[in-house]
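Removed from the display is one protein chain of the complex; every other protein chain stays in position.
Per-chain numbering from 1; labels A, B, C and D assigned in written order.
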Amino acid sequence: MEAKNLKKYFKTPKGMLHAVDGVNFKLRKGTTLGLVGESGCGKSTTGRVLLRLLEATDGEVIYEGKNILHLNSNEMRALRKEMQIIFQDPYASLNPRMTVSQIIEEPIKLNKLIKNKEERFIKVLELMELVGLSERLINTYPHELDGGRRQRIGIARALSLNTKFIVCDEPVSALDVSIQAQILNLMKELQKKLDLTYIFITHDLSVVNHFSDEIAVMYLGKIIEKAPSEELFSHPIHPYTNALLSAIPKLTIKQDNEQIILKGEIVSPINPKPICRFANRCIYAKKICKEKEPALEKVCENHYVACHLFKE
Amino acid sequence: MDSAYIQNIEEIKKKYKKRSQTREVWRRLKKNKMAILGIIILSIFILTAIFADYIADYKTEAIRMNARERLQEPSKEHWFGTDDLGRDIFARIVHGTRISLFVGTISVGIALSIGGTLGAISGYYGGKFDNIIMRTLDIILAVPSILLAITIVSSLGANIVNVMIAVGISNIPGFARVVRAAVLGVKDQEYIEAARAIGAKNHVIILKHVLPNCLAPIIVYSTLKVATAIMAAAGLSFIGLGVKPPTPEWGSMLSGGRAFIRDKMYIVLFPGLAIIATILSLNLLGDGLRDALDPRLK
Amino acid sequence: MNNKILEIDDLVIEFRTDDGVVKAVNNINLSLDRGKTIGIVGETGAGKTTMALSILNLIPKPPGKIIQGSINLDGIDILKKTERELEKIRGRIVSMIFQDPMTALNPVITVGEQIAEVISIHQRIGSKKAMKKAEEMLEMVGIPRERISEYPHQFSGGMKQRVIIAIALACSPRLLIADEPTTALDVTIQAQVLKLMKELKEKLKMSMIMITHDLGIVAQVCDEVAIMYAGKIIEKGNLRDVFENPKHPYTEGLFNSIPNIDNRKVMLKPIRGLMPDPCNLPKGCSFCDRCDYALEKCANEKPKKISFSHTHFVECHLYEVEKDYKLKYIYNRE
Amino acid sequence: GTKEESSIEGSEKQETTNEANTEEPVAKENKDEIKIALHTDIVSLDPQGHNDTTSETVSFLLFNRLFKLNTDFEAVPDLVEEYSQPSDKEWVLKIKEGVKFHDGVEMTSEDVKFSLERSKKSPTVQHVLAEIEKVEIVDKYTVKVTTKMPFAPFIYTLVHAGSSILPKHYVESEDKWNNPIGSGQYKFVEWISGDKIVLERNEDYYDKDNMGMSKKIVFRVIPEDTSRTIALETGEVDIVDTLSGLDAPRVKENPDLDLYEKPSTTIAYAGMNVEKPPFDNVLVRRAMNYAVDKEAIIEVALNGAGVEAKSVTAEALLGYKANDEYTYDPEKAKELLKEAGYDGDLEIEIWASGDIRKKTAEVIQANLMEIGVTASIEMFEWGAYLEATNSGKQGMFVLGWTSNPDPDATLTPQFSKESIGAQNRSRYVSDKVEQLLLDGRAELNTERRKEIYNELHETVMNDGPWVPLYVSNKVLGANSKLQGVELSPQGLWNLHKLHYK
């Protein structure tokens, strides 16, 4: 999977909203890319564009050698079997009038993977077992469940097809730590077993650190830093990444208040100027930051950053 | 998967699959006393329609003129009195059940299926589609139903089916608007996107995901429109486009008796009550059904 | 004056649904001192939100029903008040930040009006003045004044959450209930919001109930912690008690489930199994099915409250048998 | 109160009721304004642009004709001072001098010539004066009219609203009949379509003996029967132009109101298409005449407000002859049917349109059931009905005809060969009748004409293209204090006489 200069703009009354503005990344099979960043920076939009749930404004998405943005609707539908998404808000993404088993069964039925009713039912039970939903829940509706179970329905649905690639949009944000841990473990196991590729979107940095092989930090529609997890956590370069990492609530009782609290106006994503988008909140900002847009450049092996300052 | 688990499947199925969708709805409906009342009233009407011939003889009581028994007040012999042709109003209501229920439900059915489809399409796709469909319906809305009915009946002939078509067509824009408004509220939900993500085609999405979530206003509107349809059909029979006299039919009984409203109230009262009871039962049932179909209200 | 802002006594709340009775809150006792913050942590569905709502007497009835217990808020017996009287308490003495910011704001009223409303109700000031105050509140939570006349849909999730916080704080309540107030926020904004709350708490001597899944947040802002499981408080103590010396196996499990930010290679160790069906709670300890330490009597007998200090107690059979029982305690802080 | 045919009888009663009800709210504030409820709006203010009785009611007040009808249905001179007939086909008419239109312009023979010629050209009323060949001006007040052939009903055609004398200068102006000017007792004030027509008295009316009696007349359009009666009861109107038979007893019993009833010239009939089986068989047609229970129809459709029709015109018309042979006799009808070769296996269609005709058809249907004929009723919208009953596909159909005073205007369109495809909807052809019709038109001697038409009635009834059903009564109600209510077979009459004491 590869994204090349991916762009998604929304039309708004005030102008073009650059939700995703030239995102590039490459993803090896069987690995996980973590996507973090401020809320509203375009993470979910990126995920949607990758799956063509939204039509990209520009750019290419290359999946197994094909640019899927040029496929017609039938070809695309065929491909959907392999590419799935777990939505950010599990409740909203489940049809309130369908039972758990219907929701999980639907993709199988629609894609005619298993024609036999019996077998399909067995498959549903298997999937439920896989994500840890007890069979008791077959006939329950999403609203009767708590956030954790809802989230798992979403996961089971994503896995019901011959999935190879999943965009996980904050799959664990609604969960308590224990269930979060269960789910994360499950997803990791599945990745190993089925050689899945994930894009993992989250706010929770400890989770993303734990889960991803590589992390991309987004800010206002752009990737500003990208590195393998360990590298990023140990040597963050971009000032925003630094701020982010410092803000993680620590489990220690007495805080030494060294958090970097960001100040300053957030730049509007509508028709942004070609300058560093973080510049006016950046404590290190220089003149050049407000004049030129930094490009994503290589710092060391696999570590990329978009900042005018890193060279210094 | 381990085989013990698979073996359990039959058992699991027995345990859980029993609660099929319809059964589930029925189970919940049963708990709603008002809905049950609605079902009972409606069943009485349906049974009346089926067994009308056993309740009152069509030839001798419902349609035979009896000049000597004109305009009799309700009595033991004629429960609901007699009309201006000396026919037994009770017998006419009993036999009228068939036609009125039929006309009411079928014409609403026609309007609902066509109007609903158009409304759903125009709401779901939006943009140009929406504009074209809705403006076209504006045009139909402006054509008075009488004119429409005259045309349909004169080109297709005067029979009950064509009356239903006429009433149905003139109700299409209304249903389209109601459905469209409801669809607009649902189509941007995330579960619709989720359905697209698993490769569902648009028509599947509309049918399986959008419409079931728009049921409430549709049910409310449909159950009410049955009354209007019965009366609209009667209005048509007045200008000669409805059922052929002397076939009994509630709406025509109601409008035919308008001259008697001051002295012989019962002539219009009973057909009116029959319509009210029908609509009441449909509404009770509709309310119940809406609640039963909404798993969130469990 | 009573030093307790809140005393909940033996509270039981049930939801009567078609499928059975959901026992959401079971015999909860809780008290909170003025100016203190208690963190409530627990699995999804443990009954945290339900308990919080009961303090405002806002349990949806039906299907909800308060079976027994009393709630004493600042000397007022909440459950005995009429709806009229409650109107005066809600928003002024106690207010709440709701869990789901996406749906908690009225989509057709401007955010400014929604904030100003609570002010004009309780402070009896003109709508213009209330609007002024609302602007200040908005700024306080880090949203520019100019956006006061915008509608919720024009705000991002995080901004909406901040509006709800502003509403809750507008009348300087004596007790603030914050139900997962930062789930939709990224960590930098989360830090901002938490800081704001802390400041207010100090300035106004406000007490706070902080419901969250994030133990890091608890560590940052709370004085006390209560761990809830299946409608019960199974462990409660001050921060140090619980963080440094967790007693309940569930508490231990929670800590073990947190990904270690410094060592990403460690496999997560979730608590095995799932929460019991709240319609059908086990006879004994609700956690017993998932507990690695379960004793025989755990399955049949409800555990009693065991105190370790005047602040720290736990409900677990383990300590009835052996007061110094040591959990295996895999969790490794730093 | 009750009034039978005219007001004379009722006026005695008046006094008794008057005293009893002095404080009744019915009392009018403005006694000089008479409010008349019409059951339908007028079609047009142009007397040559309408052909219906309601419009006539109004235009008779606005315009004069050369002749007018008296209450006995006889034509008497109105504008005409004197007239003579120099030859069979020539009429010399001299109008009164000094007749002024509402704008003060005097009426002259120019206007007469203009009006009669315009009438001939008007699509709506051209049939009325169709027999006129030419109109010539003799002098300022005299015209000479030449008919195409000797034409007995000539004077009667001149009483028709279509023969009103209009001011030439106005008609040729640009006003388009928005503010019509006539010479009648009343002047036009306004017409709000669908609502009301307001007229005020013409103080300069030429005939001082026949001046309008009240200052103002307001016609209100009240289409719904019940509402109309109620308006009368509440005193919102003083008189209604028609009353439903159902409401008649109520008005009768009301001491403040008077009921007026008089047979009209409107006959209802069930026509049969003589070209189409089974009605091509005279026996079947006669059988129908025996099978129908006319009394029941009057009861059901008119609520009693009518009389049985015994021939093809109303009794009031010249030359009427009742047929007493046909009575309600289902047995006889069955016999005739058997004779005609039908034995309980006859199926026919009855066509109808409108509520009253529907009820009529239902009664006929029930009657026919008794003699083993199965009839199904086909209902039509009015426009479609008129077309359909001209198509030749009709079997039995229910219709009516409102006659002008002269029998020719009724009988020729209905029974002449020429009007097949038009008014002769039963498509009846008979050489004898054809001859009688021609004779009747040409015969100027009333007695002899009467005989001709007597024979015609006999012949037609014998051939039975119709089952004449009933002649409806003109029923109307008025405030009992209202004076001068007159009723003609065509309805309200001499409205200018209406007034309060």
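Things worth noting here:
Keep this in mind: a residue touches a chain if its C-beta (ideal position, glycine included) is under 8 Å from a C-beta of that chain, and two chains touch if they have at least 3 such contacts.
Just so it is clear, contacts and distances are computed from a predicted model.
Choosing from "Nickel import system permease protein NikB", "ABC transporter", "Carbon-phosphorus lyase complex subunit PhnI" or "Heme exporter protein C", the protein name stored in UniProt for the chain missing from the display reads "Nickel import system permease protein NikB".
When the omitted chain is restored, the residue from B:120, B:167, B:200 or B:279 that touches it is B:279.
The hidden chain makes contact, of the residues D:76, D:149 or D:386, with D:386.
From the set C:67, C:121, C:196 or C:294, the residue in touch with the chain omitted from the display is C:121, counting the whole complex. By the touch rule set out above, subunit B reaches the unshown chain at residues 34, 131, 134-136, 138-148, 150-151, 154-155, 174, 177-178, 181-182, 185, 216-217, 220-221, 224, 227-228, 231, 235, 239, 254-255, 258, 261-262, 268, 272, 275-276, 279-280, 283, 290. Residues 25, 41, 43-44, 46, 49-52, 123-124, 126-128, 130, 176-177, 192-196, 220-224, 226-227, 230-231, 233-234, 236, 381-384, 386-388, 401-402, 409, 413, 419, 421-423 are the ones on subunit D that touch the missing chain.
Touch with the hidden chain on the side of subunit C covers residues 53, 56, 58, 60, 83-84, 86-92, 95-96, 98, 100, 103-109, 117-118, 121-122, 151, 153-154, 164, 167.
The working rule: only the chains that are shown with their structure count from here on.
Rounded to whole angstrom, the centroid-to-centroid distance between subunit A and subunit C, based on C-alpha atoms, equals 28 Å. Each chain gets one centre point, the mean of its Cα atoms, and the points for subunit C and subunit D are 90 Å apart.
Contacts with at least two other chains are made by residues 17, 19 of subunit C.
For subunit D, the set of residues touching two or more other chains is empty. Listing the residues of subunit C that touch subunit A in their complex gives 17, 19, 41-45, 102, 144, 156-158, 183-192, 194-195, 213-217, 219-220, 239-240, 243-244, 253-254, 256-262, 264, 267-271, 274, 277, 333-334. On subunit A, the positions that touch subunit B within their shared complex are 48, 51, 53, 77-78, 80-81, 84-85, 87, 89, 92-97, 99, 106-107, 110-111, 118, 121-122, 125-126, 129, 135-136, 138-139, 141, 143-144, 154, 157, 161. Contact residues on subunit B toward subunit D in their complex (touch as defined above): 64-65, 67, 70, 84-85, 150, 154, 158, 237-242, 244-246, 256, 258-263.
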